[in-house]
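One chain of protein is taken out of this complex; the other chains stay put.
On to subunit A.
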Amino acid sequence: MLVGRVPSRHDLDASRPAVLAALAAAGIDRALTGSLRGGLFDARSGNDEVLADPSPPLIGVGTVDLRDALTAETELVRLAGAGVRVVRLFCAEQGAEPDFPGLRHVAALTAAHDLTVLTSGDVRRYWRPFAGRGARVCFLDVHAYHLADFVLLARDEPGFVASTRLLNAPDSIERVVAEVGAHHLAYGSGLPRFDVTPSALRLRLADLTSQDWATVSHGTARSWLTT
């Protein structure tokens, strides 16, 4: 989840109170939350916003700008030192292609600092910079149409996770769990840019065991914070 402003949607209220209200209305207890300012304009001041307000139910997520991987080095050190455990990368929004040196460098740094990465972008392409590092990465835009490619990746990468947000065919969530296990899924709403009830309703009605449902709905995300 993100807070701030959405330049392409000035009609959206993406402020902290607004997203908190949306979370509460959907019955969502906690949310990993990053800064839109940090991802779309200035990473350091966006991270300052996150670090200044760590109060529940929001759990702060840092970011670095992939267009300037030199400052990313120092910013990641600062975030890790401040206790941040998860970093949101805006690969798609920042136009950082999977083979760009900056992204490769940041992928190596996050793995070295034992940080979990949440990233936008097509998993069929953005898996590359993170593979083979033992990285923990949640791909936020895995679509039901790309499920087979994600399962193939997850077989080799124990730390690769898909957000459930776009796994919206009638059997997508259940199929990933059956193929590679519930620990390869985590619930994501996409707030404030996406309606929350579609993804929340789909997960609430998912045909999973109670243990698998708990893993997908919060267990996987909790593991990122305690690892």
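Just so we're on the same page, contacts are C-beta pairs under 8 Å (C-beta built on N, C-alpha and C of every residue); 3 or more make two chains touch, one makes a residue touch a chain; residues count from 1.
As a working rule, contacts and distances are computed from a predicted model.
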| item | value |
| --- | --- |
| Listed names "Phosphonate ABC transporter, permease protein PhnE", "RNA polymerase sigma-70 factor, sigma-E family", "Metal-dependent hydrolase" or "GntR family transcriptional regulator", with the criterion being the UniProt name of the chain not displayed | "Metal-dependent hydrolase" |
| Chain not shown: contacting residue from A:Ile28, A:Ala96, A:Leu118 or A:Leu166 | A:Leu166 |
| Absent-chain contact - pick from A:Ala21, A:Leu70, A:Ala112 or A:Ala148 | A:Ala148 |
| Hidden partner interface residues of subunit A, rising order | 9, 11-12, 143-145, 147-148, 151, 166, 168-172, 175, 190-202, 205 |
